[in-house]
Each structure stands twice: as C-alpha cells, then as structure tokens.
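Removed: one protein chain of the complex. Kept in place: all other protein chains.
And now, subunit A:
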Amino acid sequence: MAGKVKWVTDIEKSVLINNFEKRGWVQVTESEDWNFYWMSVQTIRNVFSVETGYRLSDDQIVNHFPNHYELTRKDLMVKNIKRYRKELEKEGSPLAEKDENGKYLYLDFVPVTYMLPADYNLFVEEFRKSPSSTWIMKPCGKAQGKGIFLINKLSQIKKWSRDSKTSSFVSQSTKEAYVISLYINNPLLIGGRKFDLRLYVLVSTYRPLRCYMYKLGFCRFCTVKYTPSTSELDNMFVHLTNVAIQKHGEDYNHIHGGKWTVSNLRLYLESTRGREVTSKLFDEIHWIIVQSLKAVAPVMNNDKHCFECYGYDIIIDDKLKPWLIEVNASPSLTSSTANDRILKYNLINDTLNIAVPNGEIPDCKWNKAPPKEVLGNYEILYDEELAQGDGADRELRSRSGQTPGPKGGRSRDTGRTVLTTWK
C-alpha cells in the first residue's frame, strides 16, 4: 500500500478541504510532489500551456481537461454543437433529422446563437425576421451572470456592429467577445417565478465517453415574479437566476436560498402535468447533456490525468422543452444555505470516490470504470463502452412505457446504462 494521497488546491472552500481531510490525505504545495490537484481554471491553463506547462506523471490527477473551454465557453460550445450537427447531417444520421421548418427534431436544444462581432450580419438578418423578439447578450468568458443584458432593439448593440465593420481583421480579445442568443421569453413558471436547473455531470473520459449525472440537482428561482414586459428587461432579478445576482435582491431568503431540489420539481410536474410528459422532459434533459458531450468529444484532449465535474444550466420553457444554456467548468462550491453545504459536500465526496478510487494514490492508467457501489448519488448517464458492447443497434430514442428515467433517485441500475435507452 503506497503512502497517503498528497493534495493541493487553489480554491479555498471548506467542502473541498473537509473531504480531503476526511480521507486522511496530506496537504502539500504546488511545487512539491502532489497526487491530486483541485485547480481553478486559470491554473489548468498554466499546467497545460505551451510555455509554462509541464508533464503530469502517472500518479497525478487534476480536475479539469486541458481544453475544457470547448464546452464551457459559450461561443465554443455553440460552435461545436453546430459542427456536430452538420457532421451528422452529412453522414445521413437519423439523429440529424429535420422537420418541415428546417429545425432539427432531436438536436435543437440550444437557443439560436450568434457570435459577436463575427456573426453580426447573420444576427441582424435573423433579428429582422422576428423584430419583436428579445435577445440576451452574454460575455463569452465571464461567469456568475456578470455583464449580461437583454436587448430588444438593434440600436442597443450598435457598438458591436461598428466594431465589426471597421475592424473585421483585428482579432478581438476574448474579453470583448459576446454571444447573443434568442431569449427564452416563455420559461416555465412555477409560482409565477422563473427558474433554471443546475445539474452536475461528471466526465471521467471522453473517448470512450463515460459520464455520470448527479441525482441531486437543484432549481434556482428568481425572487421576483417573471414578466416578459419590455419595461422590466433591465431588471436582472426578474431574468437571471444566478444566485450571485439573486442574493442581492431584497427578497432573497437565506434559509432556502431560492432553491428547490430536482425531486420537488419532478413531484410538482408529475402532479400538475402528468407522468408521461414529466418523464419525457427528464429523458430529454439527459439526452441533451449527452449530445453536448458527444459534440465536443472529438476535439477534447482526452488526457488520462483528467476528470471534470461540470455544472450544466438548463432552462425549461412552458412547452416543457429543455434548453441548454451553458456549461460551467468550475461550478460554484460556495454554500448559500445549510442544505446547500450538505449537497456540495456530498457532491465532492462522490466525485472523489469515482475519480480517485479507494482514496488511494491514483494510477492514471486505470480503466476508469468504477464499481457500482462507489457511485453514491451519481448515476451512470452514458457509458460508450457499455452502449457499444451491447451489439445490435438499438432504437434511436426508444421511449417505451417502461423507460426507467430517474424518478427522484430511482434507477434500475444493474451496472449497465440505464438512463439512456438509445445510443
């Protein structure tokens, strides 16, 4: 039995540190020999950068993939998904089927998005098709709702058009790049309030794709009643669900933090809308997560030293269609309420159990297939190896009445993929 795992982190959060300490791991500094490094996204850039990077040895594991930004930057995510769709269309895959309006039947899960200033003209064309629509502007590299605003008039984003005309050959620094997406102005409301879903997805390898979904996701509610009224477009408390924003609202409550568990959501939807549509919704949510991962898998540097726990943000519209808004590489580990702290502590615990088996010094050559017992609150979302090993092609999206979607934590898991019955 080798020595104790040596850990480093540059994110001082108790939910992390408590988990390391309870495993009896030893804290070291970056310059020493370490086995496990929970790093911020800045650090991972350094580790894998051409100039300052260094090789990781076999007994070192880090919590990010080198080019995670292919998924976690808003503009790159959209680019990769668009590319993926085109590829599937080219090879004639039934997944890329479109309806009579030219919309993808199964792969239309990201709101129409353009990069600014690069796609400005394309955007204007789209905008003019439905001039009463609202669009949301998001800076590519920021988080926590910073810098986001809504527009419903072209004049509000003149700045990007001017830049685009005059400096089409000047590369924009990443700070100024924005994406503009069609704003979902018909979100599903509960109690009259808008909410989004935060789901945690752990990826241990991209090729073959192996990912796990944390059963205990949550909904983040706005403190203010939702209104699509144009007079309230500036009121971020109405539109943005980020806790970082909401917690400054007057009505923010520190006991529940404006959060609901996903099982509450499920109970509410089943009770008010019925079982079938609710199961369909949750199946679709799993589908879009897996598709997004498949979209970036080919371009992802599948470094064997890496795993990653993503925070997926999903919005459900009033037709019960889920939309992927973004994927976060560094989901917040700050706890806003007591329940939150427990949830995040358990999240890290279960993540570590899967990423660092038995809590022992890792060997990155292992097969990354943990036994069922260590999954904790994770469920297998998609396991490419198992799915392919099943032999005959399965039906595309078989939704038999017996489809075992997660039902508040239920899973008829016999070690095979259960949440997906399609490949």
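By definition in this document, a residue touches a chain if its C-beta (ideal position, glycine included) is under 8 Å from a C-beta of that chain, and two chains touch if they have at least 3 such contacts; residues count from 1.
The rule is simple: contacts and distances are computed from a predicted model.
Colleague: Out of "Myotubularin-related protein 9", "Origin recognition complex subunit 4", "Cell division cycle-associated protein 4-like" or "TBC1 domain family member 19", which one is the UniProt protein name for the chain not included here?
Modeller: Protein name of the absent chain (UniProt record): "TBC1 domain family member 19".
Colleague: Touching the hidden chain in the complete assembly: which of A:97, A:126 or A:270 does that?
Modeller: Residue touching the chain left out of view: A:270.
Colleague: Given the contact definition stated above, which residue among A:186, A:253 or A:358 touches the chain not shown here?
Modeller: A:253
Colleague: With the full complex in mind, choose from A:62, A:150, A:177 or A:190 the residue touching the hidden chain.
Modeller: Missing-chain contact among the listed residues: A:190.
Colleague: Where does subunit A touch the missing chain, residue by residue?
Modeller: 190-193, 221, 224-225, 251, 253, 255-256, 258-261, 263-264, 267-268, 270-272, 274-275, 278, 339, 402, 408-412
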